[in-house]
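In this view, the complex is presented without one of its protein chains, the others remaining in place.
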Amino acid sequence: MSSVPELQKRLRAFVAARDWAQFHSPKNLAAGLATEAAEILEIFLWLTEKESTQLSADKLARLRDELGDVQLYLVNLADKFGLDPLECASAKLEINETKYPAELVRGSAKKYNEY
Amino acid sequence: MSSVPELQKRLRAFVAARDWAQFHSPKNLAAGLATEAAEILEIFLWLTEKESTQLSADKLARLRDELGDVQLYLVNLADKFGLDPLECASAKLEINETKYPAELVRGSAKKYNEY
Amino acid sequence: MSSVPELQKRLRAFVAARDWAQFHSPKNLAAGLATEAAEILEIFLWLTEKESTQLSADKLARLRDELGDVQLYLVNLADKFGLDPLECASAKLEINETKYPAELVRGSAKKYNEY
Partner (left out) sequence: MSSVPELQKRLRAFVAARDWAQFHSPKNLAAGLATEAAEILEIFLWLTEKESTQLSADKLARLRDELGDVQLYLVNLADKFGLDPLECASAKLEINETKYPAELVRGSAKKYNEY
């Protein structure tokens, strides 16, 4: 199983071997992340919500590829600040658990809207 | 240490308790992901590349928060297709290691440009 | 009626009076544009396609505001290269008219998908 520390380590070696750290300012990594997230959005562009649950083999392969790209940028950007994105997600989920009490927001798109 | 399987489990419980799965079509999750990635981009908007390496305490807190949001959407979207985004990243990094031989692309923004 | 040349003129004066041109590299304007486009996306995030056709007064006001922001960034960025975005749109529409012959693509999401 992959872990963030292991991925960080491989990614750092990959970047160092190519002398690419010079291009990886946080500002640039943030732009790369947004670009790759938009490529995921594009996969689903003209599908209905229902169609989006059953991707063709071709689209599924693209999704796998783009999920990987987004995750790599996320790990790379977080690493610039000594952060682990899974830890950030865990902390954020804990905040959300308090912020959106189940009994108050259950099934409500309206509440969720302001998420 | 957080892991994807553990996060998936907590996220599924969080969503189920709120009956929010009805809003979580892959199409919608992809849009949420792109929205949150843009919020990271916004943090760095008017900073120079150099300034972007040293965030203020306020901006760093926002980054931590938004990294968490992007990671949560990524885990949620991947889970709809039985995928683990860290595994996707590991596979993609392997592809990149072959696609960009260090000796050919070292220090080249031009090559990297077509990344 | 507003025109691009008139908007360019007002925008240049607005920027000059504030000495903000120093922040407006094309790279930064492109990031600002992407950020504002994502704010439009966010307005529609949890709505169904059908619901998205009838916005609440509040959401409609936000949309008007964000459409204005995107258009301002578009005019500003295009102006850096002596371009008029409406002319670019007109030229692109002409390309699309040839690229997607009506009799071949009529009603087809599949074709449109590759748009």
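Each chain gets a letter, A, B and C, in the order it is written, and its residues are counted from 1.
The definition used in the following text is that contacts are C-beta pairs under 8 Å (C-beta built on N, C-alpha and C of every residue); 3 or more make two chains touch, one makes a residue touch a chain.
Bear in mind the structure is a predicted one, so any value in this text is a computation, not a measurement.
J.: Touch partners of the unshown chain, restricted to the chains that are shown, please.
T.: A, B, C
J.: For review purposes, identify every residue of subunit C that touches the missing chain, sorted by number.
T.: Interface with the chain not displayed, on the subunit C side: 1-5, 7, 10-11, 14, 17-20, 22-23, 25-28, 30-31, 33-34, 36-38, 40-41, 43-44, 47-50, 52-53, 55, 60, 63-65, 67-72, 74-75, 77-78, 80-81, 83-93, 96-97, 100, 102, 105-107, 109, 112.
J.: Can you list where subunit A touches the absent chain?
T.: 23, 28, 31-32, 34-35, 37-39, 41-42, 44-46
J.: In the whole complex, what residues of subunit B lie against the chain that is missing from view?
T.: With respect to the unshown chain, the touching residues of subunit B are 31, 34, 38, 45-46, 48-49, 109, 112-113, 115.
Everything below uses one rule, namely that only the chains that are shown with their structure count from here on.
J.: Over half of the interface residue numbers used by both subunit A and subunit C, so same, or under half, so different?
T.: Because over half of the interface numbers appear in both copies, subunit C and subunit A meet with the same residues.
J.: Using the touch rule from the top of the page, what residues of subunit B touch 2 or more other chains?
T.: Only 23, 28, 31, 34, 37-38, 41, 44 qualify.
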